[in-house]
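Reading through the structure tokens given below for one structure.
Partial complex: the chains shown occupy the same locations as in the complete assembly.
Chain IDs A and B follow the sequence of writing; residue 1 opens each chain.
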Amino acid sequence: MRCNATRTLGTTQERYDPMKLVKLLPLALVAALVPAMGLAQEAEAVEEMAEAAAMVGVTQEVTFIFNTLLFIIGGFLVFFMAAGFCMLEAGLVRSKNTTMQLLKNISLFSLAAIAYFAVGFMIMYPGDGWIIDGWLGLPMMTFLEPVGVSFDMVDDPEYASVGSDFFFQLMFCAATASIVSGAVAERIKLWPFLVFVIILTGLIYPIQASWSWGEGWLDEFGFLDFAGSSIVHSAGGWAALTGIIILGARSGKYGPDGKVNPIPGSNLALSTLGVFILWLGWFGFNGGSELAMGGADAVANVSRIMANTNAAAAGGAVGALILSQWLYRKPDLTLVLNGALAGLVSITAEPLTPNLLMATLIGAVGGIIVVITVPLMDRMKLDDVVGAVPVHLFAGIWGTLAVVLTNEDATIVGQIVGILAIGIFMAGASAIVWLIIKAIMGLRVDKESEITGLDTTELGMEAYPDFSKG
Amino acid sequence: MRCNATRTLGTTQERYDPMKLVKLLPLALVAALVPAMGLAQEAEAVEEMAEAAAMVGVTQEVTFIFNTLLFIIGGFLVFFMAAGFCMLEAGLVRSKNTTMQLLKNISLFSLAAIAYFAVGFMIMYPGDGWIIDGWLGLPMMTFLEPVGVSFDMVDDPEYASVGSDFFFQLMFCAATASIVSGAVAERIKLWPFLVFVIILTGLIYPIQASWSWGEGWLDEFGFLDFAGSSIVHSAGGWAALTGIIILGARSGKYGPDGKVNPIPGSNLALSTLGVFILWLGWFGFNGGSELAMGGADAVANVSRIMANTNAAAAGGAVGALILSQWLYRKPDLTLVLNGALAGLVSITAEPLTPNLLMATLIGAVGGIIVVITVPLMDRMKLDDVVGAVPVHLFAGIWGTLAVVLTNEDATIVGQIVGILAIGIFMAGASAIVWLIIKAIMGLRVDKESEITGLDTTELGMEAYPDFSKG
């Protein structure tokens, strides 16, 4: 059984109480016999029975369909986040590097899709196929259920179809890589980056994700991360941070005198669109991670999650809006955009249990974290082109810790162990891979190419050739 | 019970006829006894019973799940309209004001989300909590059903989960504010605008919406507005119109000699994208307002609404295309875009009862209204940057009146009273709030700032810094 949040599934399983049906049967029998016998006192008993029968609930197969549909809808929404990341990042780089950013984003998604079915999915959800129990799954290719599989032949009748589960989980894996691409933009070479993506999505991400969602050791330990504040967002953030450090800053970003030169993004309309698309996709990201909607309880939970996810994004945007106005006297659009995203990241570890006010506040803290840590990154000469590390890593840590505020099943120790374990593994594995790639292929374009722009030198294709550059 | 269209719900409730089940039981009993007794004449009775049983329908819990799912899908589609409005408006302002427009749109949505859960939702759907019966609901914070609520504990088992309902209705509230932001663009200050948004979405919109959708006095009066031609679109249009009047036109728009200087939008690709996104979102807007899809009748209605909504948008675009070609010899893209939106607004008051031809024609009239009233606005020196008043207010009035053409439950008196009541309240309340804000904070940026562009002067951040301005 595969799950982002094992707990929920439990709830769902309990729903099928066949005994409910049985208890109704004597009543039904009486009701049925009554007219045949021509007795008079039928009315009340029949009424009662009938109403109970009309309520009786949801068959397992209908639940299976609903759960599968949740993954299908969640999957296409999270897929669209690839477009959101692409637009966000393409708008935040300079126009001379836009084609490269577009190419990297569509290529990384495509390679992630291949790497994940080739090995990633089975590593992440090993079932009984662990190499090291709870730590490392066996790499195998994914096979879906056969065409036209009947309900009594599906892998897990209490869950959802394998195809929908794979489709949904693939999108999470790809999102992890999308987080990296923005951070290392404007100076990394295409192919070394893509090699990193293949290893990240085929091996690194699935291994650590198996610890929690594949019923590995972190899950046993009690670490709770509903939809992946740590498992997806911080994981991507750690990979991005190590990339930034190993790659170095863009030339001209940090003056020799410690001065930070702002390099504004070339198309903020595109970036804003990207954030709206990400926000939309997040409804699938968090809502789908309920993993079930085939009962009133499950679908009501999905509803709560939708409302809370939206509240946290709003909180993040407003938090960043107010704080950037207060700090800089002028509100900063890119901080508000990243604030909304940080709000979303913050609620992702627990979008179910908070109430709307709490969700708004959890998101607002995420937005505030962005406003505070973006300049801190610059002070440390960590050149994160799109603010991916503040948004995904820092707000992701906050969101993972914040689970204890509203979910009594979470422990502060469990959360910290999860954060550290994921952080150490992701940073370590990413650093090793970045360094190996650097040694073999090189990571950075040469300085001339960086100054001219990657689109001309690396690709020979401008994104906006008809427009004069200012 | 919350509803956009009380009528529909009635239909749905009738669906649960537990007696249907009961009537089958004697038959079932016979069928069951027959094999046990080894009798011969089983075949026909059994067959008949079995077929009836397989048809018997949908349990209340399954209906509850379907209805909730409709709100979830409808909610994320209507959410995406925030992106549509943002892109439409960002493309129709000049590039020097684009960052401001982007910032206003993401901020207004976020503030609306907070204002609506803090007080708006409960004002709009007071249930028994009216301050003035049918006129003014008690402001309270929204609380959703508890986590993992079981079906026998949900607020309204014949409807949908509270969380999904809140999620869906919030998006309508935010749309009202998005309508305003385009109309008053390019000269309004950020914070005064946002204060207006908070009051609009927390108080003004919910109060008037409670009259119809919260089972208030207009609902009692027989006013019919399925998904909000008046309640959302004209309401937003009135708030926009009063803002335009109090704010005044952009400098340079109207010459002293009565000459109208066209101020073209800077990015029509973005605006066209915005219209496509809005069109997409409208399927959730109107389709979701059926409020139920847990029965064949309800889901067939949702289907009709989808088809009609699309037809009206197409009618509006074609109406504007042909009329602008005929009047100006050159078809006008911005009129066609607004024509499609006006078609959508026109069908919103009654997307269910028209047939496809009628829906197309209702939309076409909306498109024609736009082509005719956009220059009329200019003649009256009402400077509506994006055409929000023609699209949302004028076509909204038309759509509200057009209900009587296809829905025999509607009366022309009922519709006119609704239009007037909403108009008087929205215009009055908006004007008072705009004037108070103007007195306290001021509304307009200074003229120098307007000429230089709000992005540089107010925000210090250009939307397209890499491109030379023409």
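Here is the rule we use: contacts are C-beta pairs under 8 Å (C-beta built on N, C-alpha and C of every residue); 3 or more make two chains touch, one makes a residue touch a chain.
Keep in mind that what you see is a predicted model, and the values were worked out from it rather than measured.
Asker: Going from the 2 copies shown, figure out how many the entire complex holds in this file.
Answerer: All together, the file's complex is an assembly of 3 copies.
By our rule, only the chains that are shown with their structure count from here on.
Asker: Since chain A and chain B are copies of the same chain sequence, what is the angle of the rotation superposing the Cα atoms of one on the other, rounded to the nearest 5°?
Answerer: Here the rotation carrying chain A onto chain B measures out at 120 degrees.
Asker: In whole angstrom, how far does the Cα centroid of chain A sit from the Cα centroid of chain B?
Answerer: 29
Asker: For the complex, which residues does chain A have touching chain B?
Answerer: Residues 11, 28-29, 31-33, 35-36, 46-47, 49-51, 53-58, 62, 66, 69, 73, 77, 94-96, 264-269, 272-273, 275-277, 279-280, 283-284, 287, 293-297, 299-307, 310-311, 313-315, 317-318, 321, 330-334, 336-337, 340, 352-353, 355-357, 360, 464, 467-470 of chain A touch chain B in their complex.
Asker: Help me check something: in the complex, which residues belonging to chain B touch chain A?
Answerer: Per the stated touch rule, the residues are 16, 18-19, 21-22, 25-26, 28-29, 59-62, 64-65, 68-69, 71-73, 75-76, 79-80, 82-83, 86-87, 90-91, 98-99, 102-103, 105-107, 109-111, 113-114, 117, 141-145, 147-152, 154, 157, 161-167, 170, 190, 267, 270, 273, 458-469.
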